[in-house]
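Reading through the structure tokens given below for one structure.
Heads up, one of the protein chains got dropped from this complex, but the rest are sitting where they should.
Take a look at chain A:
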Amino acid sequence: MLAAFGKNRALVSSLLRGGNGGDGASAAAVWAVSKRFMSASGDSITVREALNSAIDEEMTADSKVFVMGEEVGEYQGAYKVTKGLLQKFGPDRVLDTPITEAGFTGLGVGAAMYGLKPIVEFMTFNFAMQAIDHLINSAAKTNYMSGGTINVPIVFRGPNGAAAGVAAQHSQCFAAWYGQVPGLKVLVPYDAEDARGLMKAAIRDPDPVVFLENELLYGESFPVSKEVLDPSFTLPIGKAKIMREGSDLTIVTFSKMVGYALKAADELAKEGISVEVVNLRSIRPLDRETINASVRKTSRLLCLEEGWPQHGVCAEICASVVEESFYYLDAPVERICGADVPMPYAANLERLAVPQIDDVIRAARRICFRKQDKRKATA
């Protein structure tokens, strides 16, 4: 994380020419330039830009939306996702909070109960563990406990899962924890289109939404259509996306692992294995229909996630497929998950602790009963 900070800080100060958020005019000018560039070409944007533009547009459209979290204002966001928002909307709507997760999360819930629409940023979801009581007990359960009279239209967002070299306490994936709770909606965007559409849907949603981003995806660029850049673009919550159609094997995954699955699929295509990649987009509600329809088509399932295996998201997907599509399966369901250890620090161990593209390829061959790459004539 320190490395990321240093890089981002250097980038920001070079953009702002020396002031820490000091010159609002130049920051706005930089942003305006990049926005003009975006809408003119409509070609590709980074996930960070997608999130920033989505939050910006929703705050412009509805003055009840406000952002709060650590470093979201003057620092321009710990990961620069909220860059420029303080300059545009002012300190009343972009709040730098003290380091008090439990307190400010509860504050956000209370504000949402009374009618505002907070976007609470956690610097990473690891820190949200200090606030998880409010996420679950006040946010998720209140609509039910109050008999439907008080809803909580709040969005909790922040990076989730492993980054690079940030070790055990900064690398946990929380998709399974939040995905278990009735009353929450849990979203896991992968590319820029997901990020924009799901963030807008989340902000407009009347229920608490846990929005799990990924730090390593923030800087990645993805091509987007003109439609995605439209201010009224939203994606439906609870619908998965088929990123790539195939006929031999279904890989179900979410967030950063979608990229790995797609790369693995490219490799496997050269060997004649046609892989269908399902990007979940939403952990809760889980799109069991898309998953099962895909497995019924291909007869083989491989789930992929970064988090720990026991009681993980993959466990639920496998259970769902075994319950509903058992007779369609030609091979046992398989899951590739992160190693069942706290994240080690050493770079080589970290690589071993998280699924890699090779793991996906090997597993795919195993499921398709291919011992090795059939193209290789030599052993």
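Everything below uses one rule, namely that a residue touches a chain if its C-beta (ideal position, glycine included) is under 8 Å from a C-beta of that chain, and two chains touch if they have at least 3 such contacts; residues count from 1.
Keep in mind that, in the parts below, contacts and distances are computed from a predicted model.
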Review point. Out of "Pyruvate dehydrogenase E1 component subunit alpha", "Cytochrome c oxidase assembly protein COX11, mitochondrial", "DNA repair protein RAD51 homolog 3" or "Serine/threonine-protein phosphatase 2A 55 kDa regulatory subunit B", what name does the UniProt record list for the absent chain?
Key: "Pyruvate dehydrogenase E1 component subunit alpha"
Study note, to complete from the structure: Touch assignment to the omitted chain, from A:N52, A:N126, A:N143 or A:N160, lands on A:N143
Point to revise | From A:H134, A:R335 or A:R365, residue that would touch the chain that is not displayed | key: A:H134
Exercise for review: Looking beyond the chains shown, say which of A:L286, A:L301, A:I336 or A:I361 touches the absent one.
Suggested key: A:L286
Review point. Footprint of the hidden chain on chain A, which residues?
Key: 63-64, 66, 92-93, 97-98, 100, 102-116, 133-134, 137-138, 142-151, 153, 182-183, 185, 205-207, 237-239, 282, 284-289
